[in-house]
Structure formats: structure tokens, C-alpha cells
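For this depiction, one protein chain was excluded, whereas all remaining protein chains were kept in their positions.
So, chain A:
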């Protein structure tokens, strides 16, 4: 599903955020990406989303060299990836329902289909009863669940998450990770960047460890 081939990323010619990253993730796999802040986790995810382009090497997603995508193809590429952000990136001027509906509205689905799929996604994250609420009325954990619902409402083949449990207490973090495992179970490829080592150790999945822009460990689940 994802293949990094000797990928390097420099910013501003000097600072090397990633160097010689080489790994593969199979379809349907669930992978954690760990490392200290500044180790390059976010840069790596941004490369997959094609928000950045590699300075060296190739990033392949679903068999395509995504560096070769034409700018006009980018929106359609991004629609196949669900992304969960640490700060959830919800829009505060509209209800939970409309936040989750956004990817489907962009794809131009009929309102009836949108309603059905939004409710299924909200039901999945346990927030169906809050669909009319505004994001500001929700707790941090609930906002994160809305972010997850929005990421999966499109039924993406690939789900990326950047520190999805960053600001949450351990119980809520475990709940959120449980959701990701559910998606992994139904065949979605999941990649989660997190520095919550204790939680990751408990979940027993493959873990890629980054340090100062290098891939220092690739540990299969014990």
C-alpha cells in the first residue's frame, strides 16, 4: 500500500527532516510511527498526503509514484486517504453533522446518501446523538471522535493519524485507539504517528521508530 524508497526530505536546503527512509506497508496493515517530537513523523505523513514532495527517493502509494501526480489529480488522490489530525481541524461554524458530511459533499454525493453515511460514521464513533451540536460544545475527546468520523466517512483505503491521542487522558486514548483497530479489522490500512509508547506497546502492532530523521527500528508485533 505504501512504499518509501530511499526517501529524503530537506527543508530550505539545509535542515534534513528525513534521510534515507526505506520501508513498505502492506494493504490492510496497521502500523505505528513513533519517535520524539521533531523526529520526522509529521514530515513522513505529509509526504504520504503529498503536502510535501520528497527531495530524494520515491514515495509509492497503491502502486503509484505520487510525486508524478498532476496538481489537478491531487484532490482525487487525497479523497482516497482519511486523515485524523491532533488538533482535529474541525470547522467551528457548522454542526457535527456538516463537519462529517464535508468529504461527501466534496465528492458530490446525493444528500440522501450523505445522510445515511454520516449517521453510520457518527454511530461508529458513538456520537450519533450529538449530530446537531457545534464542535465547541463537545469535549476534546468527542471532537477527536468527530475528526475520526470525518476521516472514515469516505471509506478510505488508507487512514492516517497524526498524534490522534495527543491531548487526551489514558482512558480516552485507549478508546480512540480501539476505534482505529476496528477499522484495521475491516481491512483499512492504518498508519498512526504517536509518541505514547506505553499505549503502543500494549496494542501489539508493527512499529516504525524514527530518530532525527532516520528510521532506526522496524519492529513487528511481538
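Worth a mention:
Please note the rule applied: a contact is a pair of C-beta atoms (placed from the backbone, for glycine too) under 8 Å apart; a residue touches a chain by one contact, two chains touch by 3 or more; residues count from 1.
As a convention for this text, contacts and distances are computed from a predicted model.
Between the listed names "Stage V sporulation protein AE", "Cell division protein FtsX", "ABC transporter domain-containing protein" or "histidine kinase", the UniProt record for the complex's undisplayed chain reads "Cell division protein FtsX". Residue in contact with the omitted chain (choice from A:10, A:124 or A:195): A:124. For the chain missing from the display, the contacting residue among A:83, A:96, A:138 or A:190 is A:83, taking the whole complex into account.
Check A:91, A:201 or A:216 against the missing chain and you find that the one touching it is A:91. For chain A, the list of residues touching the undisplayed chain reads 49, 51, 72, 75-79, 83, 89, 91, 93, 102-103, 105-111, 116-117, 120-121, 123-126, 128, 150, 154-155, 171-172, 175, 178-179, 182, 186.
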